[in-house]
Every structure is written in C-alpha cells, then in structure tokens.
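Below: one structure, written as structure tokens.
Of the protein chains in this complex, all but one are displayed in their positions.
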Amino acid sequence: MLLQQLVNGLTLGAVYTLIALSFSLVMGILGVLNLAIAELFMLGGYFGFAAILAKLPLPVALLAGMAGAALVAAVIEKIGYQPFRDAPVVTPMLSTLGFSIILQNVATNLWGSDPLQLPDEVLAARFTFGPVSVSAMQLVVLGATVILVALLAFVVQRTSMGRALRAIAENRDVARLLGVSAGPLTLVAFTLSGALAGAAGVLVGLHYAAITPYVGVEIGLKAIAVMVVGGTKRIWGALIAGPLIGVAEVMTTAYGGSQIRDFVVYGLMITILLLRPQGLLGGARTEQGPRV
Amino acid sequence: MSGNREQPRLELSDVTIRFGGICALNDISLEVLPKQVVGIIGPNGAGKTTTFNVITGAYRPSQGEVRLDGKAVTAKPSHLIARAGISRTFQNIRLFGEMTVWEHLLVAQPHNEFPLRRLLPTRWANPQALRRAQEVLEFLKLEDVKDRAARSLPYGLQRRVEMARAVTARPKLLLLDEPVAGMNHDEADEIRHLMLKLRDSGLSILLIEHDMTFVMHLCDYLYVLDFGVMIAHGRPDEIRTNPTVLDAYLGHAT
Partner (left out) sequence: MMSTYYAGLLADVGILLLGALSVYIILATGQLSLGNAGFMGIGAYLTSYLTVTTGIPLTLALVIAAAASGATGVVVGFPALRLKGIYLAMATLGFGEMVRSFFLNFDAMGGAGGFHGMRHVSVAYIWTWAAAILLLVALLERSQVWLEMRAVRDDETAAGLVGLNTTTIKVGSFGFAAAVAAIAGGLFAHHHVYIEPGNFSFERSIDFVLAVILGGSTVGAGALVGALLLVMLPEYLRFLAEWRFAIFGALLIAMLLVRRQGILDRSLFGVFRFRRSA
C-alpha cells in the first residue's frame, strides 16, 4: 500500500516538477512570478486533447500542447513582460495575472466549463510489479518528465544559449556588459517555460482523461510552493521538491484525509520562506528580492 | 584627543569592523565636541561611510563603542539612535519617493509620544509640527519649492531638502556624507554658510567630504582615514602639511 502511494506520489510529483521548473525558469532568471503559467498548463492540456480527439498519436499531442503553450507564452512575454522589465518585479507579476484571467475566460468560452472528456482512457493498460500497480499512462508521465528534464538540462548546461540564460540569472548587468543581450533571451526563457507547462498540462489531462478550464489554478499554486521549497534561484531544486511534495501530498491524503493536504503543502512553503528562503537546494542566503 | 575637558557630543572608542576576512575599520577612535564641525577625509574606500553606518546603528562593530553625550548607543536600532539625536544624509541622496518637500519635513518631525497626535489629521491635531516644518523650510530657503515633489528638483536643491529633513527633529549631531559633491563653488559656499549657522545654533556636525577647499575652510578638526585605519588627526592647517596624509592621497592616485 505504501509503495503504491509512493508511485502515485511520484507521478504527481513529476507533474509538479515540470510546472515548478516552468515557474522557476522565469523566476530564477528574471525574478518575475509568472502567474499565467497555470493557464499555460491548462491550455497545453486542451491543445493536447484536441490532438488526441483528432486521432493524432500521443507524441504529437504532447508536442501540440507544448508548442501551443509556448506560443502563448511568447505573446505574454512581449505584452506582459517587456514593457515592465525595468519596473519593480511585482508589476509584471500583476500583468501576468491579467493574462491568466483572460486565458481562463477564453478557455471557458471556447470549450465550456464542463469537463471535456476523452472517449476512452488513454493508455489504461496496467502493469503490476509486485505489490504495486502502475498504469501505462503513469509510466508515460514519468518517462516524459525524465526526457523533458534531461532536454532542459542539456539546453541549460550545454548550449551557449543556456549559458547565457544562467549568466543573466546570476547578474543581469554584468551579463549585459559581457555582451549577453537580455531581450531575445527573456523570450527564450518564457517560451521554454511555456513549453514545460504545456507538456505538464497534456500529461495531466491524459492521465485523468478529463480537463476543465480550472485545472490550472490549484495545481499552479501548489507548483509555486514546490518552486519555493526547491529553491527559486536554483531551477534544479524542483527535481527534489517536486517528488517530495507530490509524495507528501499523496501520503497526507491517504493517511490524514484529503482536506489537510493543502495545509501541509503551504505550511511547508511558508516555513521554507521564513527559515531557509533560498530553498532546499539554494546556496548561500542571498538578497531576498527587491521591494514592491 | 582635542585636549578639552568638555564632554564630547560624539565619541567613538576603538571601533573595529570585520567583514569576513577584511578589516573595514581598525581601532577607530574619534570625538566630536558640542558646536564643533569635524571632518573625516581620506581616499576612496577608506571606511568613511562605514564609520557613519556604525554610528547610525546599521552595522554592529566587532569591537568598540559609540557614545552620544556619554551614553552608549552602539548598534542600537536605527530609529532609536535617530530619536536620541543623530541624523544623517547620504552620499547618494535618499529622498522619499513622490513626497513633496513639505511632506519630507512633516514626516521627519521629532517623535511624538502621543499616538493621538499621530493618528489625527495633522492640520488639526499637530500645529507644532506645521510650525516646525515652516521654520525649517524658511531656514533652508525652500519656501518656493514647498509643494514640489522632492525628487523632481535639481540636484543642489535635493541636497538641501535632505539636509532640511535631517535637521527637522532638532538633532544633536548631524552626519553629512559628501554634502557638496557635484556642486559648483557658489552652491558649496551657500552650504558652508548654512552649516556654520547650524553649528552656531548648537548642532555638532561630522562630515565626509572630498572637496579639500570646502573642508579646510569649514572644519574645526579633521580625522584622516586610509584603509580603515586612522592615519592622522588634527586641525586643518596641521593636516594640510602632514606628510603621512599626503602620502596616502598620492599613493592612491592612479
């Protein structure tokens, strides 16, 4: 039973990891909390659904979700971030909030607020490994996450673009002096983060075989908690915090009741903010951010 | 140090500050007497602003004490040190956002013990604040710009507003960090006269400056810092010809 919960928790954690990575790409590099990521997640799910309903194969659906979300993310970067890049970081955060409100409304009008369901559950085949039963979809979620994270790691650590992103994260002004121009790179950061959120959306949508315009909200807030716990400045903190919180949430639900799980998750987030604001994986305690 | 029996207004004894491996201030002792204008000079990075930060409680010294009129104020919370009578201005002017000049003078009033005075509209409940603000406004000749946003004023006026804010609460000691930086000769002269007026009204002034002419014409006493160490102190005419001081400045010239 415990092992089963562990597997379920890891699956949830994988999704959290993807979305938390999405948040922390933008937060770590630009210091902005992109509140529209929750809706990018939701939109990715809908795009993926559309692909599946059009009988396209799963990888194509995944790509469709990622591409669609990435495109919207690029639009947000142009309108919702660029004009505010010199303002206090709370301003672009509020503008992404505006986008999040718009996107949710658009989705509700396009697809209705009732859950959109898949005719049959995709990849419902279950495999049994000893005491644990895993569905093929769960395996896909875990596998896709691993692949996406590996791809992201490659981009961030091994490409010159990734190096430039890390340079800006370290120190924006110095990066500019060294010839790294921030403009196109923030677009890259936003697009990448959109793609990740979109991927998570497709995976979750397929996993539950249903999607509503409201899926983004709760999971988005939780993903913020994951990002904080892992370390907002160290994007890889999400790799640890994601599974950690996913498992914690599933365990709390299983043994404590589903209602207190939110309490636990946000309590953890606040504790980290107060006691170790750099997160579990963060290095030395750095400045906690500019004023409002 | 200056050979008086008079109780110094400000006294630093053996103040030392270490940041990691670096000793920013090493065994600094200085004093400022009542109604005295004292200057701290020295090459860039000598620790002058750090000294100010220790006095205002921003930094806690690893060793040493700060005393105001004999009472220890070392590393007390900044607002208590301000209320005890120490005010300061900053190297890069720090004014309040969109506030007008008038509002700067109102907010810097001597601390009012009666919460009601602070909670009720100032126009009705606190006439003495209005009177004091008007007084300072006139003293520093800022009447014309009273309702302008302080940040929108030309540089020289901004410095005067900062100074006005610092004197509103009738401090005992005024710390001025490069008060005439970037000013031309006439503007600096005006500030110098202002500071003499303030001194005569009972204020002690401790200032950091790079403008040697200004310093020499104004200060009663000088302390020279270099690399966090006090390398010399004395009257301006003594310091002007002090070989150690000249060495320090020349040594730093590129």
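As written, the chain order gives the labels A and B, with residue 1 at the start of each chain.
One rule holds in what follows: a residue touches a chain if its C-beta (ideal position, glycine included) is under 8 Å from a C-beta of that chain, and two chains touch if they have at least 3 such contacts.
Every value quoted in this text rests on a predicted model; they were computed, and no experiment measured them.
Partners of the chain left out, restricted to shown chains and counted across the full complex, are A, B. Among the residues B:10, B:25, B:106 or B:248, only B:106 touches the chain that is left out of the figure. Among A:51, A:202 or A:224, the one in contact with the hidden chain is A:224.
Shown as candidates are A:111, A:208 or A:266; the residue that touches the absent chain is A:266.
Against the chain not displayed here, chain A makes contact via residues 27, 31-33, 79-80, 83-84, 87-91, 93-95, 97-106, 108-109, 217, 221, 224-225, 228, 232, 257, 259-263, 266-267, 269-270, 273-274, 277, 288-292. Although one chain is not displayed, its contacts with chain B can still be listed: residues 56, 58, 77-79, 82-83, 87-88, 90, 94-100, 102-103, 106-112, 117-123, 125-127, 129-131, 133-134, 146-147, 165-166, 168-169.
Simple rule for what comes next: only the chains that are shown with their structure count from here on.
One inter-chain figure worth recording: chain A and chain B are separated by 51 Å, centre to centre, where each centre is the mean of the chain's CA atoms.
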